[in-house]
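With one protein chain removed, the remaining protein chains of the complex are shown where they sit.
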Amino acid sequence: MRPSGRAPDQMRPVTIEPHFTRHAEGSVLIGFGDTRVLVTASIEERLPPWLRGKGEGWVTAEYGMLPRATHTRGSREAAKGKQSGRTQEIQRLIGRSLRAVTDLKLLGERQITLDCDVIQADGGTRTASISGAWVALRLAVNGLLKEGKLTVDPIRQKVAAVSCGIYKGDPVLDLDYDEDSNADADANFVLLENGHIAEAQATAEGATYDEESLLRLLRLARMGCTEIFRAQDKALSA
Amino acid sequence: MRPSGRAPDQMRPVTIEPHFTRHAEGSVLIGFGDTRVLVTASIEERLPPWLRGKGEGWVTAEYGMLPRATHTRGSREAAKGKQSGRTQEIQRLIGRSLRAVTDLKLLGERQITLDCDVIQADGGTRTASISGAWVALRLAVNGLLKEGKLTVDPIRQKVAAVSCGIYKGDPVLDLDYDEDSNADADANFVLLENGHIAEAQATAEGATYDEESLLRLLRLARMGCTEIFRAQDKALSA
Amino acid sequence: MRPSGRAPDQMRPVTIEPHFTRHAEGSVLIGFGDTRVLVTASIEERLPPWLRGKGEGWVTAEYGMLPRATHTRGSREAAKGKQSGRTQEIQRLIGRSLRAVTDLKLLGERQITLDCDVIQADGGTRTASISGAWVALRLAVNGLLKEGKLTVDPIRQKVAAVSCGIYKGDPVLDLDYDEDSNADADANFVLLENGHIAEAQATAEGATYDEESLLRLLRLARMGCTEIFRAQDKALSA
Amino acid sequence: MRPSGRAPDQMRPVTIEPHFTRHAEGSVLIGFGDTRVLVTASIEERLPPWLRGKGEGWVTAEYGMLPRATHTRGSREAAKGKQSGRTQEIQRLIGRSLRAVTDLKLLGERQITLDCDVIQADGGTRTASISGAWVALRLAVNGLLKEGKLTVDPIRQKVAAVSCGIYKGDPVLDLDYDEDSNADADANFVLLENGHIAEAQATAEGATYDEESLLRLLRLARMGCTEIFRAQDKALSA
Amino acid sequence: MRPSGRAPDQMRPVTIEPHFTRHAEGSVLIGFGDTRVLVTASIEERLPPWLRGKGEGWVTAEYGMLPRATHTRGSREAAKGKQSGRTQEIQRLIGRSLRAVTDLKLLGERQITLDCDVIQADGGTRTASISGAWVALRLAVNGLLKEGKLTVDPIRQKVAAVSCGIYKGDPVLDLDYDEDSNADADANFVLLENGHIAEAQATAEGATYDEESLLRLLRLARMGCTEIFRAQDKALSA
Partner (left out) sequence: MRPSGRAPDQMRPVTIEPHFTRHAEGSVLIGFGDTRVLVTASIEERLPPWLRGKGEGWVTAEYGMLPRATHTRGSREAAKGKQSGRTQEIQRLIGRSLRAVTDLKLLGERQITLDCDVIQADGGTRTASISGAWVALRLAVNGLLKEGKLTVDPIRQKVAAVSCGIYKGDPVLDLDYDEDSNADADANFVLLENGHIAEAQATAEGATYDEESLLRLLRLARMGCTEIFRAQDKALSA
């Protein structure tokens, strides 16, 4: 039995509130249950120097956790003067996932930065970030198309992400904090709507796992992403 | 005429949503018009080493601005590896303002940290932070009283803060971003409900000012704080 | 009674020794009693990149405290690898105060940096810094006028600063270290010779204060600045 | 055709030279073709403070790349003052992989640090690091057993790691630099000798991939790890 | 001919003003011509953790250069967030030089820190620092002896330091800035009054040098130190 009473293949409610803030070219507040992440997409018409002159754009991400997003207060990375290895790993993953569905040549020489800031954490903050970031990116690119700055849509696919893991011996979908901190293995899958995989990561925590388990986790992730794609659609048509 | 069409002594709507997040001992989302700050109060039952053994507690604050809270994206302080002078100045002011109304001996050997994170910025983020932080602190201390960890209330007074300034020659209350970036002088007042002053800061930007102007700004601030005290009451009785 | 035996409205002796070092375009050693600050003004004919092309110059300040300027040795900020929040707050205040009396357009595309290094500290280091920095700036600009690099004087006014505070219930002028560490409230005023205010900051330390007290502190500051203006004149005519 | 002329399922020669340095409790120089990593295992009989008192030990890793290990010189992380996100991601992966096969309770309250320093880089430095680190760890633990500091072996399994990827549409084993920089997808698998998986990571670079491809990459990794296990055995029996 | 018109073996005037600041246990302003360094000695009765429990004390030094001590303004190390290699090299040399004449066991478990801050630079700042630091140390230790905290003098010898170099082919004593920046070789010698050497450093800048030159430089240094010892005596008997 899962601590939350959910079925093994049951997602937490996925909520996506678009246009949560005013200034960003795209913004959403995404929730996977009690996990809530504010994502903004910022368009800059200039690339940083090391990316200029290749005739293509760039999509990147930054990730942060408010100090009291968690059960006990963590220290503020700005005050400590550096981002943790975990933070850097997550923001690299988010950026990669969005670039996997973006045609950078079509985007043109501009940069879009996805800022993913965790307001409240209850497991799955990186996958919620990716899933929300795609909507924020979509909103920002819609603006560019509407303003005529782009004529061809550079976003090739929808992308969503979800965690799953082996908890007390059973594969389960969308780990919350209680499960995450006690899982034998946990995995994150970044999937496209056409079934393709952008990123698969499965890590043994308490126990190593076999190939069959890897496949069952992937199947759960497919079910989760179907729900997330639906929530993304709903948010965009709102 | 003010860009927003407000009267010189007119505040923007003050909104305070208590219990905005789940984990913190106190939390609010405070809005001064489009300025929105998430404030959480975190209680730690242990003091940092340098504060121990004096038979009293500590109240402190940290301040941050999400990168895209502003009209154009700013860089993330955690990524740059240090907090700006402005950030440090603001968080010192917030902490001082709350300590001015807290009896640290009555608080006992525990620390309460107020994290003020600006979700959206449109002027007045430091004064909104102080005004919201007082409510978050109140909620956290209410919890300590309810749990019996405290028997006497260490909060002696209500505190609120508001900015005002001289815009196109006229003293006006509660500057928004447009006014703030063009003001001749801007001021921040931190006031108690009994009329006392915890902090007064008035800075010439475009033009120096005279004693009469300082007094008029203080009078505007008193009017603004009356409204903020009302919003604080309403949030706490919700 | 004040620890030093001074009357409530009595400044410590103000001493200003011009041309204390050789290389700087302007330099003074200023003393407010035992507080001694070395201030140098350095002219650079090039602006930093982010200030170029606006047809105006910049005046800025940096502040430091020698490790053993104080009663017990403090750690060296260069060794710790960062400037404290206090240091940054002070150097921002010094720069702002001098820009309040300088016409940056008339200054032209050059930068003047005021380095304020505290040799010995006994309260009031920031106000001594501002008062001395004005003289160093004046000396540096005199040089530009003499060399013909400037033909119109960009300095519009004299500026001086002094601290005052409420000590054992009474407003007193020019706090020394003993008073400063036990004051109920302390204030810093940056005043122009024509009576205008460039900056007013009054902070409750042990007790909040009322409007009447704020005004009495301001009146003390006016008396103090009158003496400082006299000392500045004397140093410049030396 | 692969640039090196290798067959799709062909590893580069795996060489492991044990006892490469004198001071470390375990050390190897491991080569995957031209990629060469020096790995040392250092035993400390004291845990860092935050790990003490749990009745168990810790295995951790650090990773570095000599500035001219690569085709063109990269900057030295010690000189830049921080480790890159990539470095941190890799050292977290190495540590996790070794902890997956170590019984930390049996290890006792001591820490073993695996330092993986890349002398020469030609793709696959993180998987060579893991594969070599296991041998260095084995040598260090053998010492503890021999000295009687341990009586039961805390290492439960062999572990090895290898990269593979989709290059010009075809799954291939053990990417070298030329392949790595042009792969459509690249993957790293950390496998146990019993077939279990400690870590699976597969990332779309130029193109997303399907489930079938993921499984083919895993099968290639199994073939590669078989060879690495053999080389590990040989090094240990030398 | 030397730019200053001095003879090859002629020192600049050496001036040592003791008790230049009030708070430090020992302090001097030392001048070698236009080079002026403020040195303070601070006694702490507690050692830092890593030095405790060995039954002996420690003497250490820190060095800094005010930004406008030099002909053109340098950046402030505290603002840059790190000390240069040059600064660290110099402060290591100063500490070593004083420890060479101090019996750390006799000093007891306390630390004396010599802060050497260059007010004005014209060549020879490190040797002026060492020469002044000895006087500040002497003053601080005199205080410990007077207060009865020490009964046996831990300072075994006088120490002084001077630079010399090969300028336009000729060995000269006590290089000023003009000579220093054009010397073929420059050297620093730290000498005891009994003729022994604590440190000898001779570096080729424009041209390598032979053994004979090294010996001539050492002889010049002996002459210079004789004058410095005299100035030290005079300062202490003042």
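Note that the chains take the letters A, B, C, D and E in the order they are written out, and that residue 1 is the start of every chain.
FYI, a contact is a pair of C-beta atoms (placed from the backbone, for glycine too) under 8 Å apart; a residue touches a chain by one contact, two chains touch by 3 or more.
On a predicted model such as this, the values are computed, not experimentally measured, just so you know.
Undergrad: Using the touch definition from the header, name the shown chains in contact with the chain that isn't displayed.
TA: Looking at the entire complex, the absent chain's contacts are D, E.
Undergrad: May I ask which residue of E:L114, E:A198 or E:L220 touches the chain that does not appear here?
TA: The missing chain is touched by E:A198.
Undergrad: Please pick, from D:R68, D:K105, D:K149 or D:K168, the residue that touches the omitted chain in the full complex.
TA: D:R68
Undergrad: For the chain not shown, which residue from E:R92, E:K105 or E:K168 touches it across the whole complex?
TA: Among E:R92, E:K105 or E:K168, only E:R92 touches the chain that is not shown.
Undergrad: Quickly run down the residues of chain D that touch the omitted chain.
TA: Output for chain D: 21-24, 27, 34, 36, 38, 40, 42, 44, 62, 64, 66-73, 76-79, 81-83, 87, 113, 115, 117, 119-121.
Undergrad: So which bits of chain E touch the chain we can't see?
TA: Within chain E, the residues touching the omitted chain are 82, 85-86, 88-89, 91-92, 96, 100-101, 157, 192, 195-204, 208-211, 214-215, 218.
Here, only the chains that are shown with their structure count from here on.
Undergrad: Over half shared numbers or under half: where do the identical copies chain A and chain D land at their interface, same or different?
TA: same
Undergrad: From the mean C-alpha coordinate of chain A to that of chain B, what's the distance rounded to whole Å?
TA: Here the centre of chain B sits 32 Å away from the centre of chain A.
Undergrad: For chain D, write out the residues touching at least two other chains, lowest number first.
TA: Residues 82 of chain D touch two or more partner chains.
Undergrad: Using the definition of touching given at the top, classify the network of chains in this structure as line, ring, star, complete or other.
TA: line
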